[in-house]
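Missing here: one protein chain of the complex. Every other protein chain is in place.
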Amino acid sequence: MRLNRDKIIVFLLDNLIWVLLTIAVVTFALLSDRFLTSKNLVNILVHSSVLGIMVIGQSFCQLSGNFDLSAESILGLAAILGAFVIAPAGAPFFGSGLQLNPILTVLIMFVLGILVGWINGFLVTRMKMNNFIVTLAMLIIIRGLTLVFSEGKTITGIPQGFKALGHESLGPLPISVIVLLIAFAVAFVITRYTRFGRDLYAIGGNRDAALASGIDPNRRIRQVYLISGLMAAFAAWMELGRLGVGATRIGEGMIFEIQAAAVIGGISLFGGRGNMIGALGGVLLLSTFNSGLNLMMVSGFWIDMIRGIIILLAMLIDAQKTRYKAPVTSQAAVVASESQGL
Amino acid sequence: MTKINRVIPFLLNNLIWFLLIGIMIFFTLTAENFLTPGNFLNILFNASVLGVMVIGQSFTLLTGNFDLSAESILGLCGLMGIWLITSAGAPYYGSGGELPVWVSILIILSIGVLIGLINGFLITKMKVNNFVVTLAMLITIRGLTLVINNGQTSYSISEAYNWLGLGKIAQVPVPVIVVLVLFALTYIITTYTPFGREIFAIGANRNAAMASGVRPDRRIIQVYMISGLLAAFAGWMLSARLTNAMSSMGKGMIFEVMAAAVIGGISLKGGQGSLIGALGGVLLLTTIGAGLNLMNVSVFWIQVIRGVIILVAMIVEAQKVRYMAPSVNASQKPILASRQPSGD
Partner (left out) sequence: MTEQTAPTEYIVEIKGISKNFPGVRALDQVDFNLLPGELRGLVGKNGAGKSTLMNVLTGIYPSDAGEIAIAGKPFSLMTTTISRQMGIACVHQHSQLIPPLSIAENVFCGNLPVNRIGFVDWNRIYRETDERLSRLGLAIDSRRKVEGLSVAERQIIEIAKALFADARVIILDEATAPLPKSEVEMLFNFVRRQREKGVAFIYISHYLEEIFDLCDTVTVMKDGKNLGDYKVANLTQADLIRLISGAEVERFKHTSNARDAVVMEIQDLTRPGSYSNLSLTFREGEIVGLTGLEGCGKDALARGLFGMEPLGSGRVSIKGNSYHASDTRQAFNQGVAYLPRDRHGYGIVGLRPIRENVTLPILADLVNPTQLLDTRKEINLVTKLTQKLNVKATSIEQPVLNLSGGNQQKVVFAKLTSTNPKLLLLDEPTQGVDVQAKVEIMKIIDQLSQEGAAVVVISEEIRELLDICDRIVVMFKGKLIAEFQTNSPDTTVERILHAVEGTVQAL
């Protein structure tokens, strides 16, 4: 019997996010009649898209047991850089005047993301520095570079075609939402069904054991930092489309939300635990709360307060899952002949 | 031990001071007016608020805990300090309560302590991860700060209130005196009192401390209360110096605080570090900022360079740890590095 109860508890804990999401949706639907409209639901998804892409990148890192706090700054710098190369020069645009074509611009943004990701990976794996500190420092540095680069000015005049990713729709669904769902689906398949993905879980769960099994943790960690950087650049492209302009403070402070969504969605801070579908759930839950509370005309403070409480609860649960210590004695009949009283 | 063996650990342990001296030499050569008493006072002045925050953070870091909420406590208490004593509406946008300064100070310091108490309680009795609790508190308290004055800045025209930030004692700015005194006091407390000794023990091995008669829960709650108190105090100091308080005051400061503490040698894992070193970290960061300013480097570049310094400091710290790693009985065994030395 004890085994069954443990199984149920574990199942609930692993899929808690969907339980919570359902409760939240139902609650808000009851509290506000504007909640369950297709317009609002699509809105929630749109607001989830940039955050969602960032959470994918973060989740890859987190599964292997590493933080990438610099992601929000990569987002900011890539956005400014992209806007800069594509916008016309002079006021009121403040672009470079190069006015490169959109594809080239996106490529440049991706290269930036990959470059910063490479630096992060290098510092963490080859210089053996603590990932929290390194990415924290990079967060500060990159944000500073962004400020230097943009000189505080907002860049406008971004061509329509470039903004399509963040702005246009395919039928009823915005492109960004479609991309979001595809991205999570792909990420899920990678983490569950590829060796690369499973290696991440192994490294996050017990790095030494992974090493002893022939996995190269450092190589994988460098790879996830590249992915995180790339995702941040991709999110920058989406955000430029959504916002319409290149604002200097894009992404500032986003790191908290990203971490919160990941942890709420079950990606453990300790590594080796959680899945992408859950992470998507975490993103949706946060957006749902934002939307629902807004519709109910709840003031900003309360939203922050509730968000804080949700984060707390999520991490409390996360800590419970990982606090599970090995029982001292065996429960199950491990050895077939044990029952014969050998 | 040979002479060389003595020199290197000495260098590494006091690295921060050598760096500081090196930086000062560099700026003396490259920036105008660096080597003036006026500039030094300026540096200390700018270092004061950061210094108080770092002291508070050091207490929690030594026990192996983070207090991410400190910057929000600074913001809330700095704002409330002015808000409570000021008239409502334009041009000062206070609460209208117009309380006496000492009452306001008492209230905000109590709030700081109270928040620290809540943090400590959640972490020790409710057993929630300290990173999470203080992160949630950071977000929540900042939210509260935004709501209190509807985002409007509050202005202080009270000389009594502003004295902490702008006053002088014998030509020396009050904040400078305060921060130096606090560092000295804290150094003594952490090095020479049972309380300080227990703090280190808890950070190094909480269970072993508990089995040695220490009450870790009580101490941890106490350090969070101290951190909250000092953050509130820093809020008063900062808003007094600026004579106003914005609801975004202190936002993002937590990174600098952590950086200064870590650069100064306070281990993030707990149980190791010195307040003197932390002071060195504060001075280093502030000096670099000041020096670069004198060289007319843009504010944004200064931020970038600050980040680079943190990185470099971390690289050095990592190398230092590797160099000074304790060796286990005579020869052997890299593979046993992750195992405990037993009676093999």
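Per-chain numbering from 1; labels A and B assigned in written order.
The criterion applied here is as follows: a contact is a pair of C-beta atoms (placed from the backbone, for glycine too) under 8 Å apart; a residue touches a chain by one contact, two chains touch by 3 or more.
The shown structure was predicted, so the numbers you read here are calculated from the model rather than taken from an experiment.
Put simply, the hidden chain is in touch with A, B once you look at the whole complex.
Checked against the full complex, the candidates B:L41, B:A204 or B:V316 give a single residue touching the omitted chain, namely B:A204. Which of A:R34, A:R126 or A:R195 touches the hidden chain is settled by the complete complex: it is A:R195. When the omitted chain is restored, the residue from A:A210, A:I227, A:A261 or A:L280 that touches it is A:A210. Along chain B, the points of touch with the absent chain fall at residues 188, 192-194, 197-198, 200-201, 204-205, 207-215, 271-272, 326-333, 335-336, 338-344.
In the full complex, the hidden chain is touched by chain A at residues 6, 189, 192-195, 198-199, 201-202, 205-206, 208-210, 212-215, 268, 272-273, 322, 324, 326-338, 342.
The criterion applied here is as follows: only the chains that are shown with their structure count from here on.
Chain A contributes residues 123, 127-130, 132-134, 136-145, 147-148, 208, 253, 256, 259, 269, 299-305, 307-309, 311-312, 315-316, 318-319 to its touches with chain B in the complex. Note for the complex: chain B touches chain A at residues 122, 126-129, 131-133, 135-140, 142-144, 146-147, 252, 255, 258-259, 262, 268, 298-308, 310-311, 314-315, 318, 338.
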